[in-house]
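Take a look at chain A:
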Amino acid sequence: MSHDKKQAALDEILRSSGVDVRKCMRCGKCTATCPAFDEMEYHPHQFVYMVEKGEIEKLAASPSIFKCLSCFACMERCPRQVEPAKLIEAVRLSVIREKGANHLKPEQVPALLDEDLPQQAITSAFRKYSK
Partner candidate 1 sequence: MQDVKEFRPKIVAFCCNWCSYAGADLAGSSRLAYPADVKIIRVPCSCRVNPLFILRAFQRGADGVIMAGCHPGDCHYTSGNYFARRRMTLLFSMLDYLGIERERTRVEWISAAEGAKFSKTMNEFAATVAALGENKRLEDLRCKK
Partner candidate 2 sequence: MQRIGVFICHCGTNIAATVDVKAVAEALGREPGVVFSTDYQYMCSESGQTLMRDAIREHKLTGVVVCSCSPRMHETTFRKAAEKEGLNPYMVEIANIREQVSWIHKDVAEATEKAIILGRAAIAKVHLNKPLKAGESPVTKRALVIGGGIAGIQTALDIAEAGFEVDIVEKEPTIGGKMAQIDKTFPTLDCAACILTPKMVDVAQNEKIKIFSYSEVESVKGFVGNFKVAIRKKARYVDEEKCTGCGICTEKCPQKKVPNEFNMGLDTRRAIYIPFAQAVPKVATIDANYCTMMKTGKCGVCQKLCGAGAIDYKQQDTIVEREYGAIVAATGFNPMKPTQYNELGYATCEDVVTSLELERLMNAAGPTAGTLLRPSDKKHPHTIVFVQCVGSRCDAENEKGKPYCSKICCMYTAKHAMLIREKYPDTEVYVFYIDVRTPGKNFDEFYRRAVEQYGVHYVKGQVGKVVEENGVLKVQASDLLSGEQLHIDADLVVLATAVEPDKSARSIATMLTASMDTNDFFTEAHAKLRPVESPTAGIFLSGVCQGPKDIPETVSQASAAAAKVIGLLAKDKLTCNPCVAESDEMLCNGCSSCEKVCPYGAITYTDKEFRGPNRTTLIRRVASVNPAVCQGCGACTVACPSGAMDLKGFSNRQIMAEVDAICKM
Partner candidate 3 sequence: MQEMMKKRATELLADGTCDRVLGWAVGDFVYDQTPALFRTEEELQKGFVYNGFSAANLSKYLVKECRAGGKIAVFLKPCDTYSFNQLMAEHRIKREMIYVIGIACDGKADVEKLKEQGIDGITDIKESGDSYVVSTIYGDKTVKKAEVLAERCVACKSRKHMVYDELIGEEGEVIADSGRFDMVEKLEAMTPDERYLFWRGELSRCIRCNACRNVCPACTCEQCIFDNPRSGVSQKAAANSFEENMFHIIRAFHVAGRCTDCGECSRVCPENIPLHLLNRKFIKDVNTFYGDYQAGEDPAAKPPLGRYEKNDIEPGEAGGVKA
């Protein structure tokens, strides 16, 4: 990716997430709090740091972005209000948009419905995997 393109991708992530990555003081509370830690290749604090360094490509290619539960615990607990989950969501969205292919289509939803599955989980998944 050219430098300009890289910068554009970074700007887009920062703009769409509304996150100021420079606020991060690298305390790691986000990662300490993350329930999906074991599933993830890059952890919330690394996410923030990588965005700061402009490594959007690496993040976009990582399955981690779909492992995030969107529980927002990292946002709630971050002392600096950096809101890592918003960054993850922004990268995920950019990937979904780029591919033009939603991970989850409305017609797939009925098949996924399960009496034990909370309605909230479907809504949340739909928000995460489609646009």
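How were these candidates chosen? In short, all candidates are chains of the complex that A comes from, given by their letters.
Here is the rule we go by: a residue touches a chain if its C-beta (ideal position, glycine included) is under 8 Å from a C-beta of that chain, and two chains touch if they have at least 3 such contacts; residues count from 1.
A quick note: this is a predicted structure, and the numbers were derived from the prediction, not measured.
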| query | Looking at the complex, which candidate is in contact with chain A: 1, 2 or 3? | reply | 2
| Complex contact set, residues of chain A against candidate 2 | 23, 25-34, 37-38, 43, 45-46, 73, 77, 79-82
